[in-house]
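We show some of the complex, not the whole, and keep each chain where it was.
For clarity, chains are labelled A and B in written order, and residue numbers in each chain start from 1.
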Amino acid sequence: MLYVTKRVEFSAAHRLYNPELSDEQNEAIFDKCNNFYGHGHNYILEVTVAGVPDITTGYVIDLKRLKKLLMDEIIIKVDHKHLNFDVDFLKGIIPTVENLAIVFWRILEDKLPSGKLYKIKLFETENSFIEYFGEETEIKTFSNK
Amino acid sequence: MLYVTKRVEFSAAHRLYNPELSDEQNEAIFDKCNNFYGHGHNYILEVTVAGVPDITTGYVIDLKRLKKLLMDEIIIKVDHKHLNFDVDFLKGIIPTVENLAIVFWRILEDKLPSGKLYKIKLFETENSFIEYFGEETEIKTFSNK
């Protein structure tokens, strides 16, 4: 197996907030990330696919096709958006970098032209990032958000 | 003269929007940067001070003091904020990277412990940035925003 990665970026706003908690609780837990109007980041998304190089092409996956998939399924929907309001597949979900990675995984899992989704790495800043390998994980969707 | 620079970061949301224009005009001019709820960036701010090294210290400016100035006067007020709503000194101003640089200059100009403000460089992303050297420039403040 080889592990091939494509890196893309998007710029978005978000607010960390749990509607079932009081304002005081939200403030205590999420601190400056709880700012009412939100704040934002230049996110970096790295998607890794595992596979064996095709004998004819030497490719595990055509990275141009992987990039197109990422642009069509994720980037166009989150870039220059507010993640709490503008993105259908994030409705009611607290947009932590953990939850974003899990949701992105579910979107990409079955859509790869070749190879198998192996890892999603998501940077909120150069100093804070998450890696997810697709283990079953629960996310709560809040209704009144 | 030597030119000493301190680099700091902040994460903020913003929306590019001129309240005197129609929605269609705003959309045509600002495109995806006009998203209603905003989007966001990890901004990088580089502030350059010009001066001669002090004979006793070998410093043009103590960078720890310059950093404290930047944190107190700018970063604490814009980090994890929405620039259109949360920042007093940006009220009514279209928060383009150009306008931000000019406003930051006006704030810092007279507050340096030593040396003279020479340049403000502000990155919105790794691929888009501005440099400003303090020439007199007009910014419009819109009232009904």
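Quick notes
To be clear about the criterion, a contact is a pair of C-beta atoms (placed from the backbone, for glycine too) under 8 Å apart; a residue touches a chain by one contact, two chains touch by 3 or more.
Note that this is a predicted model, so its numbers are computed, not measured.
The complete homomeric complex described by this structure file contains 6 copies, of which 2 appear in the displayed model.
Heads up, the rule we're going with is that only the chains that are shown with their structure count from here on.
For the pair subunit A and subunit B, the CA-based superposition corresponds to a rotation of 180 degrees in steps of 5. Note: centroid distance subunit A to subunit B, computed from Cα atoms, is 29 Å. The part of subunit A that touches subunit B in the complex is made up of residues 9, 11-14, 32-33, 35, 37-42, 79-82, 84-86, 125-126.
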